[in-house]
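Only a single protein chain was left out; the remaining protein chains are all shown in position.
On to chain A.
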Amino acid sequence: MTTTHDESPAPLVAVRDLRVAFKGTDVVRGVSLSVAPGECVAVVGESGSGKSVTARTLLGLAGPGAQVRASAFTIGGRDALAFGEREWRSLRGRFAGLVLQDALVSLDPLRTVGAEIGEVLATHDVVPRKWRRSRVLELLESAGVPEPEARAGQYPHELSGGLRQRVLIASALAAEPELIIADEPTTALDVTVQAQILRLLAARKAAGTALLLISHDLAVVGSIADRILVMREGRVVEQGPALDVLGAPAHPYTRALLAAVPSAASRGTRLTDGTPLTAGIPLTDGTPLTDGTPLTAGTPSTEGAGLPPHPAAPGQVVLAGSGLVRSFGSRRVVQDVSFTLRRGETLGIVGESGSGKTTVARLVMALLDPDHGEVALHGEPWSGLPERLRRPRRPTIQLISQNPLDSFDPRHTVARLIAEPLRLPRAERRARVLELLARVGLPPETAGRHPRELSGGQRQRVAIARAIGPAPTCWSATSPSPPWTSPCRRRCWTCWRSCGPSTAPRCCSSPTTLVSSTTSPTGCSS
């Protein structure tokens, strides 16, 4: 902002020893970072590492009840520690724009996308009122939105995920800020769209806009970042130029993150069974990670394409779908889908968003009846029955849903959520819940907490604990991994696989898993 006095240009934003606490619990524990003009700094870490809170705090948006402390905090050359709400507002949008993860919820669903972008122009008086509309169209066009005239009048739900994200970026760029803070800007997107959005961000960076990129995915960050900070449990465990961090990671946690990146080579290969990924990596203060309990050992296999059958000998058919057809209104979403799934097998159903994977999962769960075709469970009819007949058999097939937060009653505790499908006497319930928590690698005190207080990865593990509770013979999981950080994803996959054989003896030797709706094929490949 001001003329530079030192050898290097003054950073746009610099913070030293940032600490953010909610209700007395530190979420960010002494983070120092700075972003220079035109630079791209990436903050990487798994869910719950405090990276999002750090990003929002840089805009004074840590949230209600947050206690923010720092030994130094400058933004645009001014002392942010002395900022009141008015000073923050004048910076937001104007000096720094924010791009959040899922544009479907990050754009107001009740307003047209044109109005959302125009709002930035109006708030900061960027252009005179009469030029506003044409400026909105320019912004949409420069963000790669085709037919901006038509799009500006549409609502977020009428656009595809990729277009929405472009709109969100266009709105963050509207006042031509010097800094863009992007919090997981590509996480909710399909792989191909991810690449497009990254190209768009890279183009902005090339045009001189500084970028603070928050991501769990080192692969995303690697292509664009100049410097990388790796965060874990509220602390920066490693930082340096991107090439160094990616090429020669010093901290074991960074190595674990890197190992979890689905590289081009690892796509289509089987996930390692039972390797506790970040287990045993000490935290800076020496306490081991609570969820580092080694799960069952397994043989890592890294065969490429042409996957061999699952080691466990294929058993009888557990689940079979034949000629499934389902329409919503006039739109045929599922068209003639057939599959069989034998005991011990994992079947992956992969496709872009909108390809009908989730609908297949709902058909399998008999939450939806097919228009044609049928689903059979254990060789007996499953679809098209009255629910009264299906209910006794429901425990044998369990669902792990895409977004666990939405699938949990927010008012229930974790213990109640897990106990719900168990049908156990009260006395035995508690012990069983703790046993299940331990199996998915969560500490016993999680039982008393509410889903909102958990990180995304922890929630997913609760979802798994709930699904394996009734000892099902078949699971259906819809996109169980994309939204989380890679180590976490691996850990969940691993515990999921390993939980199977030991939970199942009541029903059969090895449960069957149907994985549907993974947008990336890395998730499900056995």
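Basically, a contact is a pair of C-beta atoms (placed from the backbone, for glycine too) under 8 Å apart; a residue touches a chain by one contact, two chains touch by 3 or more; residues count from 1.
Here is the rule we use: contacts and distances are computed from a predicted model.
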item	value
Listed names "Sigma-70 family RNA polymerase sigma factor", "Peptide/nickel transport system substrate-binding protein", "ABC transporter permease" or "NADH-quinone oxidoreductase subunit F", with the criterion being the UniProt name of the chain not displayed	"ABC transporter permease"
Contacting the left-out chain in the complete assembly, out of A:21, A:120 or A:220	A:120
Hidden partner chain, touching residue among A:29, A:51 or A:92	A:92
Hidden partner chain, touching residue among A:59, A:80, A:127 or A:397	A:59
For chain A, residues in touch with the removed chain	56, 59, 61, 64, 85, 89-94, 97-98, 100-102, 105-112, 119-120, 123-124, 155, 157-158, 168, 171-172
